[in-house]
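One protein chain is absent from this view; the other protein chains keep their places.
Now for subunit A:
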Amino acid sequence: MAKYLAKRIFYLILTLFIVITVTFFLMKLLPGTPLTNQAKLSKSQIALIYEQYGLDKPVWQQYLLYLAGAVRGNFGTSFQFSDQPVSYLLSSRIGPSLQIGLQAMIFGVILGIIVGAFGAMKQNTWVDTTATIVSILGISIPSFVLAVLLQYYLGLKLGWFPIAEWGGFIYTVLPTLALGATPLAESARFVRTEMVDVLSSDYIELAKAKGLSRTGVIYHHALRNSLIPLITIVGPLAVNIMTGSMVVENIFSIPGIGEQFVKSVLTNDYPTIMGLTIIYSFMLCVVLLITDILYGIVDPRIRITGKAN
């Protein structure tokens, strides 16, 4: 296991390096610089600032300098805000993003499992049809459209939830719903298909032949076996939430990293863009690693033993 983890962590670092490299050069291809729209500054002033931030150097030199800094944990200073190191700026903003993301994930996946399982158990009844409609809607409506609809109806018309503000838990409900719809729909659809499959399998027949009750069969045999493949889509779902959160955070004015990302790209805030890219890639890699480890825990057939054979 330790050997496996070490290998995975090595790959994680390698992945981050590649992501940093590609993003750095892509970012430099963006038109303009952080000072493009600064009419008040004279040319010599701009040149001075460029020099101060090292922006006058060739791109490959800037890249090497950035790498050297990043290795030592120095991710630069934001161009947007005065004297805000990127690490400080992002660490103060990651909390709300993680909260929304995790809430959406937990809410979506758990409810998805329930909806999917009931759909499969009551196959071809109205329960099943409802579950299917829910998942089709959840998959086809983009999270930002849902966000706007939720804001309008639940926030503005009914006044149940506050909008465009950030405070306690009550402020997280609508964004969580908006972001959680996709994982809900995806996992419901997935669990339903898996469960229908599992319920018609021979070992379920055998479990019934043993005299287990209907709930016993579902709980002891069907559920675990239909949930295992769900782990494979948890990674992609997390990615989905991360990308979705950029727009949704903007819509709900959540002071998270997603909102910051959009702002930074618009203002060519190079160090912040890089910092955010690293954070997103890191979270994604960790999610995938956790997924793989989880898979081994729940499915004995692919358990990582660490033995050579």
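Please note the rule applied: contacts are C-beta pairs under 8 Å (C-beta built on N, C-alpha and C of every residue); 3 or more make two chains touch, one makes a residue touch a chain; residues count from 1.
The rule is simple: contacts and distances are computed from a predicted model.
Selecting from "ABC transporter ATP-binding protein", "Alpha-ketoacid dehydrogenase subunit beta", "Cytochrome c-type biogenesis protein CcmF" or "DNA ligase (ATP)", the unshown chain of this assembly corresponds to "ABC transporter ATP-binding protein" (UniProt protein name). Interface note: of A:S201, A:T243 or A:T291, the residue touching the hidden chain in the full complex is A:S201. Summary of contacts with the chain left out: across A:K43, A:R72 or A:R301, the touching residue is A:R301. The omitted chain makes contact with subunit A at the following residues, 201-203, 205-214, 216, 220-221, 224-225, 228, 298-301.
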